[in-house]
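Here the complex is missing a single protein chain, while all its other protein chains stay put.
Labels A, B and C are assigned to the chains in the order they are written; within every chain, residues are numbered from 1.
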Amino acid sequence: MEMAELIGIWLGAFLTLGIISFLYGDNPWYKLCEAIFVGSSAGYWFITLFWDNIYSKFYVGVTQDGNYMLLIGGVLGFLMLMRLFSKIGWISRWPLAFVVGAIAGFYLINYFSSNVMFQVNATIMPLFGSGYGDPIFSASFGSVINKIIIAGGTFTGLVYFFFSKEHKGAFGATAKVGIWVIMITFGASFGYTVMSRMSLLIGRMDFIFGDWLGLIK
Amino acid sequence: MTNIGLILSIAAIIGGLLWLTIRSLSGREVERRIIFLFIGIAVSVPLLFDITFSEKATPIVKGVYDKVDNLPSGSVILISFDYGPSMAPEVEPMSNAFIRHSLAKDHKVIIMGLWATGQSLGASAVENVIKKEFPNKIDGVDYINIGYKAGNQGVLNVIITDFRKMYATDVNGVDLDSVQIFQGIRSLKDMDLMISVGGGFPGIKEWVLFAADPGNIPLAGASAAVSTPLLYPYYPMQLIGLLGGIKGAAEYESEMKKNYPQFADMPTPGIEMMGPQTLAHMVVMAFIVIGNLSFFFAKRRKE
Amino acid sequence: MKKQVPVVITFIVGTVLILSVFFPPAERLGEDFSIFFDIIAVFAFFLGGGNLIRIHTSKIYNKRQDWGFSVVTICGFGLMLMAGLFKLWNPGGIAADVAATGSLFQLMYDWIFNPLGASMYALLAFYVASASYRAFRAKNIDATILLIAAFVILLGRTPLGMYATSWIPESFSIMQIPNLAIWIMVSPNLAGQRAIMIGIALGVVSMSLRLILGVERTYLGVDND
Partner (left out) sequence: MPDYFKPFRFISIFTISIILIFSFSFLAIGQDTEEEIGYSINDFSPAAATDVVAIDHVYDRGDGVDVTWTLSADDNKFSEYLIFRSENGSSDFVEVGLVLPGFNSYTDKSVESGQSYIYKIGAVYDGKIVESELSNIVVPDTEFINWNLLNLFIIGLLIAGAVIYFIAHAKAGKKLFIRKIAGLDAVDEAIGRATEMGRPILFIPGINDMDDVQTIAGITLLGRVAKVVADYDIKINMPVARSLVMTTARETIREAYISAGRPDAYNDDMVRYITDEQFGYVAAVDGIMVREKPATCFYLGAFFAESLILAETGNSIGAIQIAGTAMPAQLPFFVAACDYTLIGEELFAASAYLSGEPKQLGSLKGQDVGKLIAMIAILLGVISVTISDAWGVTFFDSLYDIMRSMFTIRN
């Protein structure tokens, strides 16, 4: 095995076990790993952001592609630094206001068209046919039930989120069904997630037993 | 030898669970460290003793497989690496399987990433899969890695109209205009299939909202199991198929092995990882049962 | 000036961005604005990174508890910055990609960053187990429903569910656990997801409007009214 690879593996094992030791309790080994992680990752992100945004997009964009619109972004970014001077720190609210305005506008339209319009559209389906225009009652009993559950579940789920009416009487009962549907969703999400979490641990164990200790062929 | 170890460890797990049940039922606190220890053992044992199960592709996985299989050869497939090293053990088997399958079908593969960390993972896929297993495929002709650009969904907003506004070169600094694979490709709309491999933000959802929907481009997803339920609503209208977690990977690998003799010996991390998964799942289910039993008995005792 | 200008900026930018969707010649505005955000975020990092350095140096200077670890943090940060800015050990020199194979930056990524991130993520498996034991209990109807759904899905993902219910005849095959699990995923789960998604989107619409109209300006450090 190459020396570099060997160092990498031993270092990896040292850091992996340090993090896992947190399960037993806080300890200096974990603190060391945490300190290394925080410092190096903050540096990593700054470097990535610097080369990608400031250099590739901003500097190259302005000097080589002549996209002078980007200068506005540069000015906004620079205004952000006014925070360092307490007298004129309030100017840094301008770029912030810009960011929030842009995000509000961007999200409003995108969420609206993709989450509201598309999902409502997808919920509108014939209950008895297997597709629009197919012969009547061609769908199986099961598929009819499914469609009723999907349309009804979406409907009652929305009732649950209603803010301007107390959950009482028939409305309350519908909201109750709604929260049950949402609870099934959460249960399904959880059951599904367990698998994903396990595979990450398996990956690490594979590294410890295989790459480091060489117990797995 | 392996069998003895296996039997011993399974016996240890079952014995431990029994002990845990008795202790919980008698109303005594069980320290979380003991729970942690169980999971550690349940995951390690099948790894050390190599237990596997066979898989059959579900329709949602078959959707992706058939699309890749049925595209005429020479089609352009874009694979986006939208994950970091922490998610890699789970989703890397899928991105590798896509690359193998696409290249075996003589499709052209464009690799990119919406995650900063995706760039080097894409590069290592080129090194470890393409260069080793497909030595006669040429960089810039059959495949290319154009890497990562910052901007999350903003990147998609740009490349859906023009790749070159975001990407002047590939990761090696080669001008996109000079590579053969990019002749005639201007934007995402020129892709025959896009596959986003990931499970966080930005990821498959952003690909749906900002690329596949507005551009009406076929999109498939491969996600960490955690984000899969969240993506089901997009199938089959906005996503042609979806691989969820290691199980999805194992199904895809089984399907490839079944239909392509040349993949008989390919690495199948997905199938192999299902062994420990299964055991860990059973232990988690045992925990839920034991937890609820003790809760139930504690309530009765109170009454 | 201090209070009104930001509100006006938010209003104009938000409105313009919403309207740009309906006017094809302006459809690129969203792109430009997202690049602006990226640039602003990097400038903001000078404040964040500065804060990181300040907190840890003051800890070292005052010899507060665990100050030794602060030295490690600062060193890690500094080393990563040097490696990335000056592209140390980069085989391609200063002109090459910062993450080129063999560069110190990439080495630190592979050797340090990568195992740490993956291990931290792997801790989740342990927490999932402890949460299953401790938190997933049939305390009331809602929790019971959640529990049953979770249990069926879990069973469906293991061969156990298959063996336990394979005796069920084909005509009732929906009751076989793996099929039941898929059914939960595509039917009630889908309904719940849709309700949540539509709700979230409407929440976003209303929140965005509050921001654009200046009704909500807590984030600016400006009191509402």
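In this section, a residue touches a chain if its C-beta (ideal position, glycine included) is under 8 Å from a C-beta of that chain, and two chains touch if they have at least 3 such contacts.
Predicted model only: the values in this text are computed from it and were never measured.
> Touch partners of the unshown chain, restricted to the chains that are shown, please.
Spelled out, the missing chain touches these shown chains: A, B, C.
> Based on the whole complex, identify which of B:Lys56, B:Lys131 or B:Arg186 touches the chain you can't see.
In the full complex, the listed residue that touches the missing chain is B:Arg186.
> Determine which one of C:Ile9, C:Ala131, C:Leu155 or C:Met185 touches the chain that has been left out.
Selected residue, touching the omitted chain: C:Ala131.
> Out of C:Gly84, C:Gly117 or C:Gly156, which residue would touch the omitted chain in the full complex?
Only one of C:Gly84, C:Gly117 or C:Gly156 touches the chain omitted from view, namely C:Gly117.
> With the missing chain put back, which residues of subunit B would touch it? List them for me.
The missing chain touches subunit B at positions 32, 72, 84, 86, 152, 161, 184, 186-187, 189-190, 192, 200-201, 213-216, 226-227, 229-230.
> List the residues of subunit C that touch the chain left out of this view.
Within subunit C, the residues that touch the unshown chain are 21-25, 27-28, 34, 37, 40-41, 44-49, 51-52, 55, 113, 116-117, 120-121, 123-124, 127-128, 130-131, 134-136, 146, 150, 193, 196-200, 202-211, 213, 215-216, 218-225.
> For subunit A, which residues touch the unseen chain?
19, 22, 25-26, 30-31, 33-34, 37-42, 44-46, 49, 80, 83, 92-93, 96, 99-100, 103-104, 107-109, 112-114, 116-118, 120-121, 123-129, 132-134, 136-137, 151, 154-155, 158-159, 161-167, 182, 185-187, 189-190, 193, 197
Convention: only the chains that are shown with their structure count from here on.
> For subunit C, which other chain has the most distant CA centre?
Following the centroid criterion, the farthest chain would be B.
> Per the contact rule at the top, check every chain pair and give me the one with the most C-beta pairs in contact.
Counting C-beta pairs in contact for each chain pair, the top pair is A-C.
> How many angstrom lie between the centres of subunit A and subunit B, each centre taken as the mean Cα position?
The answer is 16 Å.
> From the mean C-alpha coordinate of subunit A to that of subunit C, what's the distance rounded to whole Å?
Distance between chain centres: 4 Å.
> Name the residues of subunit A that each touch 2 or more other chains.
Within subunit A, residues 23, 45, 48-49, 52-53, 57, 114, 119, 122, 185, 188-189, 192-195, 197-198, 200-201, 203-204 contact more than one other chain.
> Using the touch definition from the top, which residues of subunit C touch two or more other chains?
Touching at least two other chains: 30, 34-35, 37-38, 109-110, 113-114, 117-118, 120-121, 125-126, 128, 132, 136, 147, 150-151, 154, 157, 185-186, 189-190, 193-194, 197.
> Over in the complex, which subunit C residues touch subunit B? Could you list them?
Interface residues on the subunit C side: 28, 30-31, 34-35, 37-38, 95-97, 99, 101, 106, 109-110, 113-114, 117-118, 120-121, 125-126, 128-130, 132-134, 136-139, 147, 150-151, 154-155, 157-160, 182, 185-186, 189-190, 193-194, 197.
> Would you pull the subunit B residues touching subunit C in the complex into a rising list?
30, 32, 35-36, 38-40, 43, 53, 58, 84-89, 119-120, 123, 127, 147, 150-154, 157-158, 161, 165, 171-173, 229-230, 232-233, 247, 277-278, 280-285, 287-288, 290-292, 295-296
> For subunit A, which residues are in contact with subunit C within the complex?
Touch list, subunit A to subunit C: 7-8, 11-13, 15-16, 18-20, 22-23, 31-54, 57-58, 61, 69-70, 72-74, 76-78, 80-81, 83-84, 90, 93-109, 111-112, 114-116, 119-120, 122-123, 142, 146, 149-158, 160-161, 178-195, 197-198, 200-201, 203-204, 207.
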